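All protein chains but one are shown at their positions in the complex.
The block that comes next holds chain A.
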Amino acid sequence: MHGTNILEEADRLMTVCNSCRYCEGLCAVFPAMEMRRSFSDGDLNYFANLCHACGACYTDCQFSPPHEFNVNVPKTLAIARAESWAAYAWPRAFAGLFARNGLAISLIAALSVAAFIFGFTALHDRQVLFGIHSGPGAFYKLMPHNAMAALFGAAFLYAIVALVMGVRAFWRDIGEPIGMLADPPSLWQAMKDATQLRYLDGGGVGCVNEDERPSDLRKIHHHLTFYGFALCFAATCVATLYHYLIAREAPYPWWDLPVVLGTLGGIGLLIGPAGLLKEKWKRDTDLVDQQRMGMDVAFIAMLFLTSLTGMALLLLRDTAAMGPLLALHLGVVFSLFITMPYGKFVHGIYRFVALVRHARERRMMAGGV
């Protein structure tokens, strides 16, 4: 007996799949399944987070609906995956944020933006708020650097702690001790698999989306999103180092490293999420966990808005719009940070951990550990 109905269904499907195995060449889920003859809750949560939702096994399966065996692995694992994130959420009290996640994220984002705008308005008179500020330290006329660093540092730190606690719960659930992290070859393998999205290619031809014609669009847009996010994050890190190490203050000229990284990342974070949203809209509803549509869209929208407000700030920072735009951008980024542990963002973390687990299992099978 399993903890939830969806895990019961996942167990039923894995029993079907394990007696068929036609899909073993498509991705990592099926080889991982083949290493077992029965499945614990943790095993099923592991498979669910290992699944990249490429949909190939659905299109290739002779038993997918309308067949009476009703085998729909991508959708079942998508639901199990989302339920597992809520189960791992830390602190437990916030697990509820995963239900009606789209609404929750929207409210938190709106409140966060409102708080920044309110704060800016309360603390500054009109001349400062709509004034033209330029040159190093311009942003800090509206919000002192130390206040900014303290607030965002705390939000970021909180997100990290909450994510680490969630991952710890996942680790325990999938029966892999923390020692997994001390296995560099598995980590390296997982890093390669994750950064290349190796398993989002349907075994080589591409992802299945709106029909049986595979394409690489989801993969390309995911790459733009992920690497866009990574570049923006790198821009923030470089800027922090600039500030503390060489006392160079933001805003930086357009040719300076933080701006170049941020601009490239920002472009990726505009095109990537837009593309992902478009593909999601077209996606065959049989493959989708309809109930979590809001969660997916909320995260995509947050990334898009982060980039959009950031790019607007870059373009208009020498105008009177700088103050309101800064409030808007900081509000969006703040809410992105604090909601990270309670939304679609966690998929990347859990999937990476699942990939490490898989790499390690394979090495153990091959006698490499």
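As a convention for this text, a contact is a pair of C-beta atoms (placed from the backbone, for glycine too) under 8 Å apart; a residue touches a chain by one contact, two chains touch by 3 or more; residues count from 1.
Here is the rule we use: contacts and distances are computed from a predicted model.
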{"item": "Name per UniProt, for the chain absent here [options: \"Glucose-1-phosphate adenylyltransferase\", \"Putative ArsR family transcriptional regulator\", \"Carbohydrate ABC transporter permease\" or \"FAD-dependent tricarballylate dehydrogenase TcuA\"]", "value": "\"FAD-dependent tricarballylate dehydrogenase TcuA\""}
{"item": "Touch criterion as defined above, residue of A:Gly42, A:Gly119 or A:Gly203 at the omitted chain", "value": "A:Gly203"}
{"item": "Identified contact with the non-displayed chain, of A:Thr15, A:Ser40, A:Ser106 or A:Thr121", "value": "A:Thr15"}
{"item": "Residues of chain A (touch criterion as defined above) contacting the omitted chain", "value": "15-16, 18-26, 31, 34, 37, 56-57, 59-63, 66-69, 203-205, 212-213"}
